[in-house]
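Attaching a single structure in C-alpha cells format; questions to follow.
Below, a portion of the complex is reproduced, with chain positions unchanged.
When the chains are written out, they are named A, B and C in that same order, and each has its own residue count from 1.
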Amino acid sequence: FSPDTEKSRIESSQLAAKFGPVPKPAAGVQFGGVMKALSNEYWQLLRAGYVKGGAKYGVKVDAQAPSNESDQIGQLSMMNTMLGKGYKALLVSPQSDVNLLPGIERAGKTSLVLNVNDAVAPTAQHFVGNSQYDNGVSVANHLLKTFPKGGQVAVIEGQAGVYAAKQRTLGFKTTLAKNAALKVVASVPADWDRQKAFTTARDLLRRYPNLTAFYCNNDTMALGVVEAVKASGRLGKTLVFGTDGINAAYDSIKKGELTGTVDSFPVLTGEVAVEVAVRLLAGQKLPRVVATPQALVMKGNLAQYEQFKK
Amino acid sequence: MQMTQPSAPNAGRAAMIERLREAGILAILILGAVAFSFTVPSFFSVDNAITGIGLSAAINTIVAIGLTYVIMTGGIDLSVGSTAALSAVIGADLMQRGLPPLVAILAALAVGAVAGLVNGLLITRVQLAPFIVTLGTMTFYRGLALSYTNGQPILSLPDSYKQSLGGTVLGLPIPLLAALALVAAFSLILKFTKTGQYILAIGGNAEAVRLSGINVDRFITLTYVISGVLAAFAALILIAQLGAAEPILGNGWELSAIAAAVVGGTSLSGGKGNVVGALLGALLLSMLQNVLTLLGVQAFYQLLATGLIIIGAMVIDRYTRGR
Amino acid sequence: MEELLAAHHIHKSFSGVPVLRDVGFTLRAGEVHALLGENGAGKSTLLKTLFGMHRPDSGTLSVGGREVHLTSPKDAEAQGIAMIHQELALIPELTVAQNVLLGNEGAQVLNYARMNARVTPFLEQVGLSVAPGTPVRRLTIAQQQMVEIARALARRARIIIMDEPTSSLTTHEIEQMYRVVRELTATGVGIIYVSHHFDEIEELADRVTVLRDGQHIGTVNKRDVTQEELVQMMVGRTLLAQGAPPDRERGDVRLAVSHLGRPGAFEDISLTVRAGEVVTLAGLIGAGRTEVLRAIYGADPVSAGQIELDGQSAPHPTPALMMRRGVGFIPEDRRHHGIVPDARVSVNMMLTSWAKGIASVRERDMARLVAPQMRQLGVRPNTPEQTIRRLSGGNQQKVILARWLAAGCGVLLIDEPTRGIDVASKADIYTLIDDLAAQGVAILMASSELPEVLRLSDRILVMREGRLAGELSRAQASEERILALATGANSHANDPALSA
C-alpha cells in the first residue's frame, strides 16, 4: 500500500463537494492522536490542527507523543495503552512503516484507525496526508524550470532508512534526472539535526563552491544549511529548500534567507484528519486515501499560504 | 579453633540486605501498581498489563539480561540495538525467500552470536575498550542492516512464524513467557553454574580470576555472545508482533536496557549483577511509561516525570537498603 | 611520661558481631607500643578506630589528655595522627612526591620541583632511592611500602600508627625502618606498631598490648616478658619452636626453567625444582623474584627461554594452561592479584577447583572442600558465606592459600607465603608446606623473610638485579651468606661456598 500511488484517492478539498457537509457526531465522542514526536514543530502544528478540527466538528481530541522520534516500541506501547481508553477513532502517525502494525490490528476490532502522514502502515485502511514523494518532486520541478542550463545540487537527507527521508529524496532525484545537466553531486544524511546539517553543508560548500541549490528533507535541517550558506557568503547564490512549512521556515523566507519550503500544511492536515474520522464514523464510504494539499512556498507566493498557519 | 566467632547471623544479615535490595524495587513496583490502580483509570486490567506494559517490558528485559551479564564483567554493549536490527532483517529475509521459520530463527540467532563474538574478540584479543568497540559496531551493524535491505522494511512475514513467537500459551503472550523463562534461566546460570560464578568474579577482580588459572577472555567473550543472541531473540519476538522487520529497528535499546539493568541493581563497575533485578527494572520503566500515557501527560512533561521517577525510585531504593 | 593518646572501653561490632570488646590502650611520647594478636584479633579495627575511620560503638578517645571525637581521617590528622595502612593506600598514577604530600601540597598551583625537593629528605630517611617524580604504579610493593612510611613522616605527626609496615620488606629495608623508628621516637613521637614478627617487637617495642578475639588481654613492658609469654598471651598456648626443614625425599625434575629472560626485568634465569623439593628465590626488593614467578606461571610474557614441566616443554604459557598442567601460583599482592573482594570466601576459595573440574558449584561440593580447608588453616571467622573483603588481611591470605590446596597441584609457585600471617598460623603453614613436599609437590617460592627461607628451603637461589647471583644448599645457607649474595658484597675471597 502506498498512498503516493493509491488509486482510491481523493483530494481533501473535494470532500465537501462529493460527500456533503460534515455530519454531527454524537455528544462526548473522543478521538485519540498518537503522534510521532513533539520535538519538531511540524508535529506540534499537526496537533494544533487536531485540536482545531476537534473544536470545529464537535469532538474532543487527546493527542500524545512518545518522548523521541525513534522509540518505536515506546510508540507502540503508547498506542496499545491508548487503545484501552475507549477512543472512537485513533489518528496515528507511525514512526516507521511497521512499528504500529499490531496496534492497528488490535484497534481494527474496536475503533477506527487513520494513518495520518509520514510513515505508512501497509495495513492502514485509511490514510490522510500528503504525498512524501511529491514533496521532493515539487522542489525538483522548480529547479528544472529555473535552471534549464543545469547546475550542481546537494541533498541533505533525514535519518537513514526513515520513510519520509527515503520518499522525499527519491521523488526529488527521480524528477531531477529529467535534465542531465542538473546534477545531484552529493546526497548525505544529517539525521534531521540542525547542527549536523550545518556542518555537512559547510563541508559541501567547500567542495562545491558553486553549488546551485540544497534540497533538505525537512525545515530544521534547511535552517541549519541556511546558516552555513550565510557563513560561506553564498546567500542568494546557493538556494536552500526545506520541507514541512514550519513557522520558522516562513520567517526565514520572509527575511530572504531560506529560498522555499514544501509546505504540507500540518494544521490543515490535522483538521482534515478529524473531519475524515467524523465522516467515516457516520458511515460515509470515503476512498482509502485522502490527500491533503502541499505547495512549494517561496517569497513570491508566501502571502497566499500564510492564512493556513493558524 | 575455639576462637571462631558466631558468624551465622552476620552472613544471614548480609544476605538479607542483599534480598532487601531486590525487595526495594519490588516494593516500589507493587506500591506503584497499587497506587495507580486506584488513581489511574483502566490501569488495573489484565489487558493493560499485557499489552500496555508487557511487550515493551518483555523485549527490554530480554536485552537487559544480556547487558547485565556484560556489565557484570565490567564491560558494556552499545551495539545491541543494531545487532537486533541486523538479525531481524536477515531472519525475515530468509523467511521471505521461503525458508522455514525455524531455520530463519536459528540463522538470526547465529547472526546475533557472530555479532557478539566480534565484539568479544575485539575486546579480549585486541584489548580495546568495550565502550569504543561496541560504539563502532553499533554504527557498523546498523550500516550492514540498512545496506542489506537497502533501507526498506521486510513486510509480510509468514503467519506460522507470527503465531509461533507472537502467539499465546494458556492466554499468556509468548514474549512475556519467554522473558520470564530467560530471567529464570539466566538467574540460575548465574547462581548455580561455574560460568555464572566466573562471570561475577571477573567483574570483581579479573586479574585474580586469571591468576586462578581461568581463561578470563573466554568468559568475557561469552558474555558478548550472550548479549548478541539475546538481542537477536528480542528482535525475533518484536518482528513476530509487528509482522515485519525493518533495518532501523532497535534504536535506543541499549540505553533502556542499561537503565533496566542498573535500576535493577547491577553495578556498572562490574562484579555485581542481578537478572531478576533487570526484569523488575524493565517492568518499572514500562509501567511508568504506561501510567504517564494513561494519565494523558504531554510528551514534555512525560520527560520531566520519567527523569524524576527514575531518580526518585533510585533514591527510595537507596534509603530502603539503608546506609 | 607524657600520654599522647588514650582509648578507654572501646567497643566495636560489625553487623552485630563484636570485634572489639572493652579495649583500652595508651600511647606515651617517645615510645613504640606494639600491638600483638592473631589474624582477626581486631588489631586493624582498633587502629582504624584510633584514626577516625571507624566510630566506636562506645568508649572514649583522648589525645594529649583532651577527649576527642574523630569522625574522619581528616580529624585524626588534625590531631597529629598519621597511619600506615595494612593494605597500601597509594594512588598508582601519581608520582612518589605527589603521594607523599597528598593533601598537604600547600598552594593550589603545584610546583613539582619544590614538591620533589620537599620529599627528598623523607625518601632518604626511609632509604628509598627512587626519583620522587616516578609514578608509584611503577614501584614494587616493597618500595610502595617505603613511600607510605615517607608519607607518614611528611605529615610530621606526633602519633604514627603502623599496621604491619614490614610485611613485604626484606631484612635490609627492615633495618632501615628500625632506624627511622628510633629517630622518630627520639624526638618524642609515639608509635603504634603492629607486626607478626617477634624479632621486630624485640628490637623496637617498649610496651606490648595483646589482643585476643577482640579482647584486651594485657599490656606489658617488653623488658618484663619473654617471647614465649607473649605467644601464650596471644594464642592461649605455647608454640613449638621453629626448626629446620625435615629431610625430604626428592623425586624427578618437575619444573625446569632455562635461560628465561625479559629485558628490564630479569635475564638468563635457569633453575630446576624436583618433586618433593622446596626451592626458594631470595634477594632484595626489586631483585626480580616476583617477576620470575609470574613469568613461569604465564602471568606475564617472556622474551627468551624455555619452561619444561615433567620433561615436556610448555611453550607460550598462560595461567589457564599452566593451571591445567598442574602448576599453582600464590601471588604476592593479595589485594590486586589474589582476592575477588566482593565475592564470598567460598567462591574465592573454589575458583581454581571449579576450573579444574574437581568440584561443582553445588552446596555439597562446597561443603566437602571449603569447610575442611577453612578449619585446617584456621580462617576466622569461619564463615564461607562472608564476603572476603570483610576478613582481616591475614585471613584473606589464608583463603588464597586454601584455593590451591583445595585444587591440588604438582608444582606450586608461592610468592611470600606468609605475608601478614600471625605466628601461630605461620607455624601451621610451614607444616603444611612440609606436608605438600612430602606428598611430592615441587615448590618454588620467593620469600623476603630470611628465617622463613632457612626454615623451609632445600635449596636457595639468590637473585640480584634480575640475575641469579648464586645458589646455596641447605647446609651452606645462613642469613649472612644469603645477604652477601643478594647485595653483591664482595665476600667471595673468604667464602668459597658463594660461587655461582
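Definition applied: a contact is a pair of C-beta atoms (placed from the backbone, for glycine too) under 8 Å apart; a residue touches a chain by one contact, two chains touch by 3 or more.
All values reported here derive from a predicted model rather than from experimental measurement.
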Chain copy counts across the complete structure file, not just the copies drawn: A x1, B x2, C x1
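The definition used in the following text is that only the chains that are shown with their structure count from here on.
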Chain contact graph, described as a line, ring, star, complete graph or other shape: line
Chain at maximum distance from subunit A, centres defined as averaged CA atoms: C
Centroid distance [mean C-alpha coordinates] between subunit B and subunit A, Å: 35
Separation of mean Cα positions, subunit C and subunit B [Å, integer]: 43
Overlap residues in subunit B, where contacts from two or more other chains coincide: none
Where subunit C touches two or more other chains at once, by residue number: none
Footprint of subunit C on subunit B - complex, ascending: 1, 3-11, 13-15, 192-194, 196-198, 200-201, 204-205, 207-215, 271-272
Contact footprint of subunit B on subunit A as seen in their complex: 35, 37-39, 62, 64-68, 70-74, 76-78, 80-85, 96-99, 101-102, 106, 122, 159-162, 166
Contact set on subunit B toward subunit A in their complex: 41-42, 45, 47-48, 51-53, 55-56, 59-60, 146, 151, 153, 155-156, 166, 238, 241-249, 251-252, 286, 289-290, 293-294, 296-300, 302-303, 306
